[in-house]
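Every protein chain except one is present and positioned as in the full complex.
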Amino acid sequence: MKAATSATASGDRQFSVHVASRVNQVVLGVGIIIVVFFILFPFFGGTPMTRRLVDFLSLLALSQLWNLMLGYAGLISVGQQGYIGMGAYTLWLFADVLHVHPFVGVIFAAFVGAIIALPSAALVFKLKGGYLAIGTWVLAEVLKTVVANIKQTGGGSGVTVVAARDMEVSVRIQGTYWWALGATLIAIVVTYLLLRSRTGLALKAIRDNDLAAESCGVNLWRTRLYTFVIAGAGCALVGAISAIHVLFVQPAAAFNINWTAYLVFITVIGGVGTIEGPIIGTIIYFVLRETTAKYGEWYFIVLGLLAIVVTVWSPRGIYGYIAQKTNFYVFPLQRKLRIVGRTAASQEIAAEGGEVAG
Amino acid sequence: MTKALETQGLRKSFGGVLVIDDLSISVDQGEALGIVGPNGAGKTTWFNLITGAVHADGGKVLFQGKDITGLSRHERCRQGIGRTFQIPKPFSGMTVFENVLVGATHGRRMRERASYGHCVEILEMTGLHDKVNVLAGSLTLLDRKRLELARALATDPSVLLLDEIAGGLTEAEVQELIEEIRKLQATGITIVWIEHIVHALLALVNRITVIQFGRKLCEGDPREVMSSQEVQACYMGGTLA
Amino acid sequence: MSLLEIEAANVYYEDFQALYDVSLKVEEGEIFACIGANGAGKSTMLKTVSGVLVPRRGRLLFDGKPIDHMAPYRRVELGISMVPEGRRVFPSLTVHENLLVGAYRGRPGPWTADGVYDLFPLLQPLKKRQASGLSGGEQQALAIGRSLMSNPRLILMDEVSLGLAPVVIKRIYEAFKTLLDSGCTILVVEQDVQHVLTVATHVACFLEGRIALQGTPRDLTNDQITAAYFGV
Partner (left out) sequence: MDWLNQGVQGILLGGHFALFAVGLALVFGTMRLVNLAHGDLTIVPAYVALLMINAIHFSPFYSIPITMAIMFVVGYLLQRGLLNRVVQSGDVVGVILTFGISIVIQNALLLGFTADNERLKAGTIDSLSIRINENLAIGWLPLIIFLVALVVIIGLQLFLNRTKMGRAFRAVSDDQEAARLMGINTKHIWAMAMGVALVIVAIGGVMRGIRTTFDPSFGSLSLIYAFEAVIIGGMGSGWGTLLGGIILGLSQTLGARAFGPPWSILTGHVVFLIILALRPQGLLAKTVTS
């Protein structure tokens, strides 16, 4: 979120490029306070609330990455549960079979997620739009079926993550919490930095017009692949965290399509194609969950209906609406160019242009 | 000398309709070639085949002597083929400056910081310097056309394909555009220009090729070609003026 | 009363205005030609009449009744039919099926599939062929035939000569007479000025979204038309 300013002088032409405004510096300050609050939370927040926040942060990280794929690269995946499940099982494998400390195993899970994403992309990128969505779902089903049929992983009834269970409770909860917080911050920071980079320019160009983007030299396939792999790694990471969190890994739960359902609701309601959208969406989702989850299915029905209403009548989502009205972004991405001085030649052109326009 | 651009026996049909029929055209280094022909003659499709937006059914595209028929779109751009679209396709959610940055950082493969100067130069040259921070989606038609040009230039093309870039502009705007394109040609960029506004073409190009029914009808000196009976007949359906 | 009356129509593509206060009147039994350069607004005007585009301001009257907010299919019911630019035949349907789809609304009138085959005998042997395999000229004949199947009172033709060989263009223009005889009024948009001027009873020259010149071909000189066409 730092204001990136670059001033260059070539000849007597001077210019600078800004991304953030002064308001953003204030926002950055507030942001740091919020992050510090979250870091310190386990020390004063109490165990039940800390545990809840693990869910909150996990979903925030997941939806942020899902939004990166959908909102910029135009890839709609409904198979993210495949990576989440594989992350959970990878964690179990590293922690209980290879005896790596669970909090280190989480990192391996992320790698496995990225590795799975590579061949998956080669397959599903052959499909377009909606069919790509179902293709990702099939892959998730494949992974689930394989895992559920291997005796060593406990088959359909699943396995306990013994290494995590045997940890001291407070250490486990705090560690899980910080990992979840870390995953969220990584997801947001990676997304933000990616969007601020050259690749981010490509992603925004693809979002607006993919043919024109390719004609400007953007490698469509590779740019899409980046987001797919990042999302795969991130989802596996969160899956691993959840395995430590609930101590138990079972195919039906780890590979559950509901994971993706949450991501869809959160992102669509919050606002696709903005970093702020998934944050707002996750907060709304949690408020809803805390108030209506006791009504069981009703809570899913309400979420589903909400997503339907937003998709049809306000497709930009809540933050999209806010941004349209205020043009304010907590995470500024727009590069603003200020030309300070001009060459004589360019002033001439400017004068001509002025004449014509007038 | 190697041709800047050459298509050999290109063929393309959509459905059952043959749109490009054995089309061979070559473009010399540094020349400005005008392409004319009635609507639906296959001019834009020819551009699409050169840039890879559409895949040819047969034939070859050579760029600086190399066969690029099998290359993907972004690779062709990086080789040095820049194009503008007849109906502008701005990245509407990005600013004018960012649109140009995409071309510089991806087409020309520059590092972002290093490309700023290049972009500013292009923005000034194309007269967009007052609108650098405006969202491209809110530009007027003239500015959209300018942005098409700017974005293509940012990719540092050695061959620039212009698709009816003067269409829909006022006479004064057309004059301004011709001046801009003339400056580009002076820097050594090869220009291939599809245009219906004939006097704009005549003011700039050294050679005109006429396309009809996806085939080359004739080519040669601009004024001679445009005043030939044959061309007038195909172009306006007879001798009007 | 005019068959079609457009009153000060302003039409936009999102934020881009394509027509500025365009007004015109098409009388029954006319061949009304709209000419002009690319992007002058001729096709936009036709799309507004057929209902694909809706004017932001201004009115459309057909047979004296306002139609500006009527869906395209209702306009077909009233007797407005369009031969779209680029022919747009249904590629996976056979020639005959294309014609049958044209008759979807089932307006009564003189035109039947056989009538179309009489008008364009070249279509007869192609009856069972998929439209995608037809040549450009054959597709254009089919597109016109398909439109006639709805027995229109007003037929809109968008750039019918586009990309066609002169022989084919000639044949299509010859068919205009049969169309008039069957009670159709023709509103045609063309770039091919020469051909259309020989048949038109009224000409409107479009320039940059406005009508720059109107009148009967006899009243207008070539210089006037050239000036309006190129805007010089």
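As written, the chain order gives the labels A, B and C, with residue 1 at the start of each chain.
Methods note: a residue touches a chain if its C-beta (ideal position, glycine included) is under 8 Å from a C-beta of that chain, and two chains touch if they have at least 3 such contacts.
Everything numeric here is computed off the predicted structure, so don't read it as measured data.
Visitor: The complex has one chain that is not drawn here; which of the drawn chains does it touch?
Guide: A, C
Visitor: Looking at A:37, A:131 or A:328, which residue reaches the missing chain?
Guide: A:131
Visitor: I'm checking contacts with the chain that's been left out. Which of A:35, A:100, A:190 or A:261 qualifies?
Guide: Of the candidates A:35, A:100, A:190 or A:261, A:261 is in touch with the missing chain.
Visitor: Which of these, C:43, C:150 or C:185, touches the one chain of the complex that we don't see?
Guide: Candidates C:43, C:150 or C:185; residue touching the omitted chain: C:150.
Visitor: Which parts of chain C face the unshown chain closely enough to count as touching?
Guide: Against the left-out chain, chain C lists 50-52, 71-73, 76-77, 81-82, 84, 88-93, 97, 100-102, 104-105, 146-147, 150.
Visitor: What residues on chain A make contact with the chain left out of this view?
Guide: Residue positions of chain A that touch the missing chain: 70, 74, 76, 78, 122-123, 126-131, 133-135, 137-139, 141-142, 145-146, 148-149, 257, 261, 264-265, 268, 296-298, 300-301, 303-305, 307-308, 311-312, 315.
Heads up, the rule we're going with is that only the chains that are shown with their structure count from here on.
Visitor: Write out the two chains that share the greatest number of C-beta pairs in contact.
Guide: Greatest number of C-beta pairs in contact occurs for A-B.
Visitor: Between chain B and chain C, what is the separation of their C-alpha centroids in Å?
Guide: Those two chain centres are 31 Å apart.
Visitor: Measuring centre to centre with CA averages, how many angstrom lie between chain A and chain B?
Guide: That gives a centre separation of 39 Å.
Visitor: Could you work out how far the Cα centre of chain A sits from that of chain C, in whole Å?
Guide: Result: the chain centres lie 51 Å from each other.
Visitor: Note which residues of chain B are touching chain C in the complex, please.
Guide: 15-17, 38-41, 138, 141, 164, 167-168, 170-171, 196-197, 199, 213, 233, 236-241
Visitor: Enumerate the contact residues on chain B facing chain A in the complex.
Guide: 51-53, 72-74, 77-78, 83, 85, 89-95, 97-99, 101-103, 105-109, 111-113, 116-117, 119-121, 123-125, 127, 129-130, 132-133, 151-152, 154-155, 172-173, 176
Visitor: In the complex formed with chain B, which residues of chain A make contact?
Guide: Within the complex, chain A contacts chain B at residues 6, 8, 10, 13, 15, 17, 197-198, 201-202, 204-205, 207-209, 211-221, 334-337, 339, 342-343, 346, 349-350, 352-353, 356.
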